[in-house]
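Shown below is the structure under consideration.
For this depiction, one protein chain was excluded, whereas all remaining protein chains were kept in their positions.
Residue numbering begins at 1 within each chain, and the chains themselves are lettered A, B and C in the order written.
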Amino acid sequence: MKQQIGQRALTSLISLLGLVVLVFFLSRLTGDPAALFLPVDASEEMRQNFRALHGLNDPIVVQFGNYMADLARGDFGESLRRARPALDIVLEAFVWTLQLALITMSLVAVAAIFVGSVAAFTVGSKFDRFASLLSLVGASAPDFWVAILAIVLFSLQLGWLPTSGTGTIWHWIMPVAVLFIRPFGLILQVVRGSMLSALGSPYVKTARAKGVKSKSIIFVHTLRNGMLPVITVMGDQAAALLNGAVVVESIFGFPGVGKLMIDAILQRDFNVILAAIMVTALAIFIMNLLIDLSYALLDPRIRK
Amino acid sequence: QDSEVTIVLSEELDLIDPCMATRSNIGRVVLQNISETLTELDVRGDGGVMPRLAESWELVDENTWRFMLRDGVTFSDGTAFDAGDVVHSFERTQSDANSCEISRYYEGIDMQLTAVDDLTLDIRTDPAQPIMPLLMTLLTIVPSETSMEFTRDPIGTGPYQLTEWNVGQSIRLERRDDYWGEASDVSAATYVFRSEPSVRAAMVQTGEAHIAPSISALEATNPATDFSYPNSETTYLRIDQMTAPFGDVRVRQALNMAIDREAFIGTILPDGSIPAVAVVPPTTLGWNGDLTTVDYDPEGARALLAEAKADGVAVDTEFMVVGRIGNFPGATELYEAITAMLTEAGFNAKLQMVEVAEHEQFYSRPYVEGTPYLIGAQHDNSRGDPVFSMYFKYHSEGRQSGVYDERVDALIDQATAATGDEREALWSELFALLHDEIVSDVLLFHMVGFARVSESISFTPTIATNSSLQLSEIGLE
Amino acid sequence: MTELSTQHRPVRSKSHRMLALLWADKFAFTAAGFLCLMILCALFGPMLLADAASGQNLRARNSVPFTLDRGWLYILGGDALGRPLLARIVVAAQNTLMIAAGAVVCSLAIGTFLGLLAGYAGRIWAEVILRLADVIMSFPSLLLAVIVLYILEPSVANLVLVLAITRIPVYLRTTRAEVLEVRERMFVQAAQVMGASRRRIIFKHILPVTLPTLITIATLDFAFVMLAESALSFLGIGIQPPEITWGLMVSQGRAYLTSAWWLAFWPGLAIILTTMSLNLLSSWMRVALDPTQRWRLEMEKRNA
């Protein structure tokens, strides 16, 4: 087990490195940040100066060497636009994103598993149909619709919640709710399908013969058997949130990593892009590791 | 407490460095709030250039301006303001250690700043700069201790000082007690950032914010709170006369005639937008009131094209109309409609919407080879003088120019060096030449912006609101 | 034991039987009908309505839905340039469905294939494939789009490429998770004993178990891809006006959400309905293809 994790850490490190190299070179093929940072009527001299200031005039291999040397010392470079260390910027934003992702995914996990399981258990019932349809509508509706309608309804009309921003717990409600919808719909469907298969298994009969309550048949016996795809898809959705929930962040003014990343990409702020990718990649790698480990925890047959 | 306001801006500030104050959102926070300039342009009246940190100025000789500075001014860090600070502030904009934007306004000018004494400053320039006081409306003053690198802790002489910067969330300015001028009503201002226009509007409506300097026209439905203001932006299609078939003036005329400008106003563009006859707004020096927009005349356009075709101009050449996605509200629709109108008039036009970085490649030299194109762009000049626009847009060597005409080059050079009425006349002449004779571009509209201001405060947006927002101009009701 | 039906019902063709099963689930049947309609729109829409969909009429700008004053094409209202929304939705179906189906099918096929490989082939392969998935998962799709835009030409095929690549990991990881469990089942060993090739075991025995889950995810991805596509057109990659897709219509309507809701609503509804139809159909398929569940449809048929 220890050895396995060690090996995993090593391969992950290699892939992270590969990712950095890939992003480093590819992103530099996508245009000149000077053109984007400086106003259109800036002179060629200003542009040169800007490039020189950020070492963009060196041959790309030299730039890469410098970057890696700095990286080895734990220096992720400065943002081209913000006059701040890229890592600081990213970490500040990542804290928000992480919180948002964690809160959302925990709610999604609880709600989707609960509703999905019950829907599978009562397959074909009104509850099943209703839960499925509603969640599907939610999951396929454009997220900005939902976000703006929520603001119009809950802030403008009813005045219950602040429109946007951070600060109080009330500020979290709408962003989390909007982020909740898509993963909820998707995971609910996956849970439902997975449980539907599991509920036909003979061990369910055994449990019934033992007099086990329906509740525990659903949530103890079958759930764990149907969990593998569910946590995998949850991981995917969580990764999407970790990569940043751009729409929600920009509509609700959440200072997360999604908006940061988009801006950095659109502005070719290379160091921020790289730092952001490394931080989120690390989080995603760790999450995938945990998910892979949990397979074996959930299903002893997979332990080898 | 009651005298605090919240202002919701459209995007987060990367920097709050005073030397970046020409960027609109940075300017709204910094300009004349944190950092002041020597002079200030009067946008509410027609006072022209007014004193701010300089009390008066005079032309010493043709190439030298002398500014008499205000006494008793201190920076928010307690140090006193003197001529040395101005010199440093200028040098800072020229430094290699940063990429200050302000410097572009001093480009091509050899400027020598000397502190004659603590409160007297001489500026020698080559060539002569008749509009030096105007140029000084752009130079934000920082204390001479400020390092050359970008700072994240701006110090200025303004009525407010930065007290809090929650990156990504808010910026807070608080009123200084030791400000040299009149104390303003607002004791503190918080700036927050929302990129969604409807959210900005909603925030003022719910009372979460007091001013939203830019909301979308579609949201601006409440006359009690929503103001339109000319935002000093002008949209136009730049024509590169080097590429066929645009070298022929008839083709350029036909382009102008093919577009029904009136149809856009009140539909895709808000009421209040004005069909443009120059690339700068009407409040600019030398504005030529005699120019009139080209009338919509698709038949005439077609006739002109036929005529040109008969002369062997390749009017059937396919060209692109390049627009920038999200450039202004309704940009895509506008360009879509324009393309349709051009096609209607017999052009072989194709729409191509591109992203910022790509747009920049099309817009600035060296231009993209291959298919000829018209590029849709928006130009901002709220500074009151065409000099900030004309060289770039129309001089043969201008970065975004598609005009190659000696008369134009000469006029630009003359006007830049001229003062007073002569300057005004020369600009006026240039506008006429470009518009009527050369038909340099397809000018579209002077745009308007919309601001929502809470009823609990009094503030009227002006043409300057696009680039600055003085807290001292806000009154409390 | 007596077979009550001594005389067998005539053996009907397989497709006929599936149709009967489809008829048994009224929701799925409606869904299938709707999808057929959409496919017809996609096939013939541009041919019939292209002119109507691109004809501008600023006087009909944002004209309200549900009146026949301007002719039946305006029944759903007009857009910001006064083009009839109904015609535009019909015409846009082609691009939309082509892109969405292209992206989803590609990512589903590639992801599933790699997932099967990772789950069933040797450790080294699995390690490589999974790290690759990690990397893709951490690679922001927007950056990918920008890179593709700069390195390759913007085109529909590249748009599909970007969308497909970003969605591969979820299928890959889900497939692998399921394979890990399914391959431990005894019937897989039984097939092995019979000498079944790996390919056969994977495609005949393992894939059918995992497929329903994957298809469930894919149906919801349909909506995701349709909306994501418009986000990428914002970067200038892929579909650009005057070409249209539903996603593009939705995002163009965004500015008008509070003033002319119908601009974004109808294309959004088309997306929702398509997604929902696909999902209903996939739920139906899950039941129809699972012998232990199929009775649900067969019984309904009998009762009906």
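Simple rule for what comes next: a contact is a pair of C-beta atoms (placed from the backbone, for glycine too) under 8 Å apart; a residue touches a chain by one contact, two chains touch by 3 or more.
Here is the rule we use: contacts and distances are computed from a predicted model.
The chain absent from the displayed complex carries the UniProt protein name "Peptide/nickel transport system ATP-binding protein", chosen from "Acyl-CoA dehydrogenase family protein", "Na+:H+ antiporter MrpEFGBBCDD, subunit E", "Ion-translocating oxidoreductase complex subunit B" or "Peptide/nickel transport system ATP-binding protein". Partners of the chain left out, restricted to shown chains and counted across the full complex, are A, C.
In the complete complex, the residue from C:Ser155, C:Gln192 or C:Ser259 that touches the missing chain is C:Gln192. Remark: the omitted chain is touched by one listed residue; of C:Leu76, C:Leu180 or C:Val209 this is C:Val209.
Touching the missing chain, out of C:Phe44, C:Trp72 or C:Trp295, is residue C:Trp295.
Mapped onto chain C, the interface with the missing chain covers residues 1-5, 8-9, 184-187, 189-197, 200, 204-205, 208-209, 289-292, 294-296, 298-299, 302. The omitted chain makes contact with chain A at the following residues, 200-203, 205-214, 216, 221, 224-225, 298-301.
Convention: only the chains that are shown with their structure count from here on.
If you draw each protein chain as a dot and join the dots that touch, every dot ends up joined to every other dot.
The most central chain, judged by C-alpha centres against the centre of all protein C-alpha atoms, is A. Separation between the centroids of chain A and chain C, computed from CA atoms only, is 22 Å. Averaging Cα coordinates per chain places chain B and chain C 46 Å apart. Separation between the centroids of chain A and chain B, computed from CA atoms only, is 39 Å.
Of all residues in chain C, those that touch two or more other chains are 146, 149, 257-258.
Counting only residues that touch two or more partner chains, chain A has 30-31, 144, 148, 152, 266. Of all residues in chain C, only 27, 127, 130-135, 137-140, 142-143, 146-147, 149-151, 169-170, 173-174, 177-178, 180-181, 184, 209-210, 212-213, 216-217, 220, 222-224, 227, 250-251, 254, 257-258, 264, 268, 271-272, 275-276, 279, 283, 286, 290, 292-293, 296 touch chain A in the complex they form. Within the complex, the chain A residues that touch chain B are 30-32, 35-43, 45-46, 49-50, 52-53, 79, 81-84, 89, 92-93, 96, 144, 148, 151-152, 155-156, 159, 162-166, 250-253, 255, 259-260, 263, 266, 268. On the chain A side of its complex with chain C, the touching residues are 11-12, 14-15, 18-19, 22-23, 26-27, 29-31, 123-124, 129, 132-133, 136-137, 139-145, 148-149, 152, 182, 185-186, 189-190, 193-194, 196-197, 200, 228-229, 231-233, 235-236, 239, 243-244, 261-262, 265-266, 273, 277, 280-281, 284-285, 288, 291-292, 295, 299, 301-302.
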